[in-house]
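Only one protein chain is missing from this complex, and each of the others stays in its spot.
Moving on, here comes chain A:
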Amino acid sequence: MSKPTLLLIDDEERILRSLRMLFFSGYKVHMTTDPQEAIRILREERVHVIVSDQRMPLMQGSELLSLAREASPATMRILLTGYSDLDASIASVNEGEVFRYLMKPWDAEEVKKVVAEAAAIAEASFAVQMHTDISVDTASARSRVLIMDHDESTARTVHETLGDRCEIIWASDAQHAMEELAKQDVSVVVSDLMLGETNVGYILKTIKQLNPQTQCIVVTSFNDTSRLIELINQAQITRFLPKPVSKNLLARNLESMLERFHAVRNQPALQNRQAVAPISDPKEKIQAGNFLGMLGRLRARMGA
C-alpha cells in the first residue's frame, strides 16, 4: 500500500508545521489554514484522514468536518482542539461524526497511533461503497431497540416511531439492560446518561465493544463536556441530543440510526469506522469488565 494521505487544518501555521513533521515519514501530508482549500483537496484527492482544529475564524471545525463527510464520506474525521466547549463537542458528534475528539496539547505517540488506526480503517472502507441503497430487507431479522431512560416521553417517541418494525425494550436499570443484551445484540440504543442513580456511561462503552454495529443515541440533560468527549472516543455515540428533545428530532434520528445500523451490518468493513478507544476511567474499566463477565456467563447459560 502506498503512503496514506493526511489532511491537516488549523488556523495556526505552527501547529500545521509541527504536525506535518510528526507524520513526515509515513504519510503524504497536505496542510492548509483555509477550510475551502481543504474541501477542494478532499474532492480532488483520496484523503484517508482529516485532522481539523475546532476554533477557526473562517469556519468551525465541526462544520468543516460535516462538509468533509459529504465531499468524501470514506475519509476518517478527527478533531484536534484546545477549546472544550459543549456546543462544539455536540456539533462534532451530530454533524461532524468524528472518529476521535483529541485535545491540545496532545501526546505525540497517541496522535500517531490514532491517525494510523484511522488511516487503516479508511483504506478498508475505500473499497466499499459508502452510500449503499438501503432498500435491503430490514425485515429479515427484526431489529431491537434498547431504551435506557426513565423519561416516559422518550419511550413513547421510540414506540410511535419504530414500534411497528422493531422489538422495543425499555430497561429500567442496569441489570435489566444486561439481561436483554444477553439474549441478543441490539441495533439502536437510546439512553440517558443517568439511569436513576447509575451512571450508564460504562454500559454504552461496553455495548459498543460487544457489537460495533450498534448505534448509540444519547438523550440527556447532563451538560458535561469532558464526559461527552469521553463518550465520543470510547463509546462512539452517534448522536447527542440535549433534553428536552423534540419528538420530531428524536424520531428523525431514530430512523437514520436504524438505517445506519443496517448499512453497517450489510457492509462489515464499515463497522471499524466506529471502533472505540479503550476506556480511560479506571472505575469504569472495572465496571465494564464486570458487566462483560456477567453478560458472558448469562449468555453461556442461555446457550446451554
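Methods note: contacts are C-beta pairs under 8 Å (C-beta built on N, C-alpha and C of every residue); 3 or more make two chains touch, one makes a residue touch a chain; residues count from 1.
Here is the rule we use: contacts and distances are computed from a predicted model.
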Seminar exercise, completed: UniProt lists the protein of the undisplayed chain, choosing from "ABC transporter permease", "histidine kinase", "Heme exporter protein A" or "Ig-like domain-containing protein", as "histidine kinase"
Exercise. Which listed residue, A:108, A:269 or A:286, touches the chain dropped from view?
Worked result: A:108
Problem set entry | Hidden partner chain, touching residue among A:12, A:44 or A:87 | A:12
Problem set entry | Residues belonging to chain A that touch the chain removed from view | 12, 14-15, 17-19, 21-22, 24-25, 55, 57, 80-83, 85, 103-106, 108-109
